[in-house]
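The structure appears right after this line, and notes come after that.
Only a part of the assembly is drawn; its chains keep their places, and the rest are absent.
Each chain gets a letter, A, B and C, in the order it is written, and its residues are counted from 1.
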Amino acid sequence: STSPTPATTKPPTVVNLMLDWTPNTNHTGLFVAQEKGYFAREGLEVKFIQPSSSGNVEQLVAVGKADFGVSHQEQVTTARANDVPILSLAAIIQHNTSGFVSPTSKNILRAKDFEGKTYGGWGLPSEDAILKALMQKENADFSKLKMINIGESDQLTSLTKDIDLTWIFYGWTGKEAELRNQTLNMMWLKDVDPALDFYTPVVITNEKMIQSQPELTRQFMQAVSEGYQYAIKNPTEAAEILIKNAPEANPDLIRSSQAWLSPRYQADAAQWGIQKSEVWERYAKWLVERNLLPKMIDPSKAYTNEFLPEANS
Amino acid sequence: MGLSLRGLSKSYSSPQKNLSMEVLQPLDLEVETGSFVSLIGPSGCGKSTICNLVAGIESPDTGKIFLDGRAIQGTLGNVGYMPQKDLLLPWRTLLENVLLGCEIMHKDRLEARVEAKEWLNQFGLSPFSEHYPHQLSGGMRQRGALLRTILFGKKTLLLDEPFGALDALTRREMQRWLLSIWNRTRHTVLLITHDIDEAILLSDRVVVLSRRPTRIIQEFKIPFPHPRDPDELLLSNVAIGLKRQLLDLLIH
Amino acid sequence: MGWLKWKWIPSLVFFLFLLGAWQIVITSFHVPLWLLPTPTRIAQALWETRQLIWSHTLTTVAETTVGFALAVVFSLISAGVMVLSPWIKRLIYPFLIISQTVPLIAVAPLLILWLGYGLLPKIMIVMIICYFPITISLIEGLELPDPDYLNLLRSMGASRWQIFHIVRWPHALPLLFAGLKIAATYSVMGAVIGEWLGASSGLGVYLTRSSHSFLTDRVFAAIFAITALSFLYYALISILARLALPWIQSKNHDSH
C-alpha cells in the first residue's frame, strides 16, 4: 500500500484532471481530495479543467492532454469500439441515477405514452436505442416519438415549453426541479432493463498511463477514493467544500443534491468505485444487438479495479 | 422681368472660433429675360454661393430672389443649374444621365428619349449614348452635363464654370456650342467663369465682383451684336481694350 | 463562370498538394483515425453518408436562406429609416454597435429557450449574424454619396424619395454587396450554432452526432459540407453583384 510521502521533500507531480461538465455533486469527492490535501499528501498537484457538455474528454484523455477524466460508461464503450485507448478506473456512482422525466401534468407514465410526444436529448447515439427498446417492450411505435437535440439548453424550462420528456441525472436536475417546485414523473433507466444500469459517471485514464505510471495512477486513485469516502460520511461538509470550489453554482442546489447523492456513491457495493465485469459486458452486448457499436468490446480492457486502494484502508 | 437678386447677404460660421464669415454683403443683380450675364471674380469670393442661393440649395440670410416677379429664395426646381463639376452619375449611361431632369419632372419617357437622342446627335455624342461616364473623355462629360441642364427645360440657366476643366481647344468648341444654342433658344443665362476671354465672347454683360465680403465693383456692357464670330471678335481692338480693363480691375 | 479562371490554377494545385501532404503524413505516422482522418477517409465518409448529409443540408439551407432573406429585409428597412431620419439614427446606432459585441453563443441558448426548437430560433440566429454587416455597409453606402450629387438633385426639385432611388441607392449597391458577401460567409455558421444548441436535423446536428460517436471522419465531412455551402453562397452573391453592377464591371474590365 502507499506510504504518504512528505510534500516538502519532492516537488509535487502535476496531474491534469478533466471534468465531464460543470463542477457538480458527481465531482464532490475530487474536490474533497483537493481541499483536504489527499492529493498533496500523495505528492500530486491536480489541475481541474472543465469542458462544455459537448466536450471531448475522452479524446483529450486518450491523447494524454489530460491524465485523468470524468466520463460515462456509454462514452467509454463507444470510444473503445472506435479504438480510442481509454479505460475506466472507478465507478463514481454504483447505480445509474439517470432516467426519463416528464412533467406530471402531461401524465406520461409508461413508454406507451411516449407516442406522439417530443423527446429532447443530448445528441448521443445511445438515446435512440434506449428509447426504442423501451417503447418496443410495450409495443409502442418508436417512429411516433419526435426526437430533438437540445444541447446546451435548460432542460427543465424546455419541459415547460417545447418538449415532453428528457433524460436527466436526478441528483442534479431532479433536485433543481424540486427547488423550483416543478413536479416530474421519473422513469429510472435501471428499471427499464438491467443492461441499462451502467456506471455513470466513471473516472477514466488512458492505457499508456496505467502501463507507464501505475504508481502515479494508484496514488491518484487513493486520494480520489478517500475523497469520496469522506463525502459519503460527511455530506454537509462535503457540500460546503464543493460550494467553495464551484462559486458560480447555486449553493442550495448543491446542498440538497449532495444530501441525496452521498449515500448513493457506494450504495450496495463492498467498496466505493468497484466495477463489475457483467455491467460492462451486458451494456456492450445490448448495444451490439441493436447495431449501435461497430464491434463488440473486450470488457476486461474497458475497466479495471486494480488501482482502487485495498478495501481495508 | 427675368432674374433679380435684391439685397442678398450670406455669412458662414467658421467652425474653429465660432466666428461668422461674411461672404456676401447685401448684393443686387438683375439678369433680364433672354440676356446672358457673366460673373467674374477672385477665387473664394462667393460666386458659387450666389448660384447655390439662386438654385435654392441654400437660403440667404437677408434679401430676396425674384424670378419673373415671383420670390423664389429657398425654393427648389426653378432654374437649370450646372455645377462646376460635371456630376454625371457613374451608374447611369450618358443617355440616362441626360434624361435625369425629365425623370424627375415625370415627363413622358419615350418622347424625352427621342428628344434627347436628337440633341446628343447635335452635340456629337450619339455614338457614346450607352457609355458610362468613366468611359468618356472630360470634354464629352462636360457636354453631357450641359445637355442635361438644357434638357431639364427651364428658361433660366445657372452655369458655374462649365468649361473649367477643359483644354483650350475643347473649351473653344464648347463656347461655340453654347453660343449657337443660346442664339436659338435665348435662355436667360447667369455664367460664372474665371476666363476673361470667355466672358467677353459670350456675354451681353460682365459683372466683376470684389474679394470677400463680396460686392459688385463694376459692370461692363459687351457691345458686340449677336450672332458673333468667335475667331475675329476676341482679336479685335475693342475686345483687347475690354480685356485690359477687366484685368486691371481684377488685379488691383 | 468567372471563378473558373486560369489565375486560380496555382491555388488549386497548391490545395491538392496540401491534401496530398496531409494524406502522406497521416499514413506514414500512423495517426489514429479518431484523432485526425486522412483526406481519402473523409471523402469516403462523405460518399457513404451522402444521403444523410444531403437531407441535413436541406434543413440548413432552408434556415440559412430564410434567415438571410429576413436580414436583408430588416437591413433595408432600418438602414432606410436611419438614413432618412438622422435623429432615429443617432438613437439606434450605438445599439447596433453594442449588439455586435453581445456574445451570440451565450444568447443563442436563451433564444432557443424562448422560441423553441423549431426552425425559428435558427432563422433568428442567422438573421442576427447577417443583419449587422449588411446594415452597417448599407448605411455607409446610403449616407456617403458626394453631397454635390445630392445638391444637384435637390436643385432640380427632386423629392426625398427620388434622391433616394436615383442617387443614394445606386451609390450604396457596391457596398451593400460587400456586406452581403460577409453575411453570406457567416450565415451558415449561424445556422450550425443554432442547430448545435438544439435541433432535430441540419448539418450542426450531423456534426454533433458524429462527434459524440467518435467518428472523426464524419466530423470532417460535416466541416467540409458546411464550408462548401458557405462558399457556394459567397460565389452566388459575387455573381449577382456582377450582374447588378454593370458600371463597375465595365470599369474593372477597362482598367485591366
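Criterion: a contact is a pair of C-beta atoms (placed from the backbone, for glycine too) under 8 Å apart; a residue touches a chain by one contact, two chains touch by 3 or more.
Note that the structure is a prediction, hence the values are computed from the model and not measured.
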(request) For the entire complex in this file, put down the subunit formula using the displayed labels. (result) A x1, B x2, C x2
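In this text, only the chains that are shown with their structure count from here on.
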(request) Provide the labels of all chains in contact with subunit A and in contact with subunit C. (result) none
(request) Report the chain closest to the protein's overall CA mean, measuring from each chain's own CA mean. (result) C
(request) Look at all chain centres (mean of CA atoms) and spot the one farthest from the centre of subunit A. (result) B
(request) Could you grab the centroid distance between subunit A and subunit C? Build each centroid from C-alpha atoms only and quote it in angstrom. (result) 39
(message) Using Cα averages as centroids, what's the distance between subunit A and subunit B in whole Å?
(response) 86
(request) Find the geometric centre of each of subunit B and subunit C from their Cα atoms only, then give the gap between the two centres in Å, rounded to an integer. (result) 49
(message) Looking at the complex, which residues from subunit C come into contact with subunit B?
(response) 146, 148-149, 151-158, 162, 166-167, 170-171, 173, 245, 247, 250-251, 254
(message) Give the list of subunit C residues in touch with subunit A in this complex.
(response) 32-35, 109, 112-113, 116-118, 195-200, 205, 208-209, 211-215
(message) Can you tell me which positions in subunit B touch subunit C when the two form their complex?
(response) 52, 55-57, 76-79, 81, 83, 85, 87, 89-92, 100-101, 103-105, 132, 134-135, 152
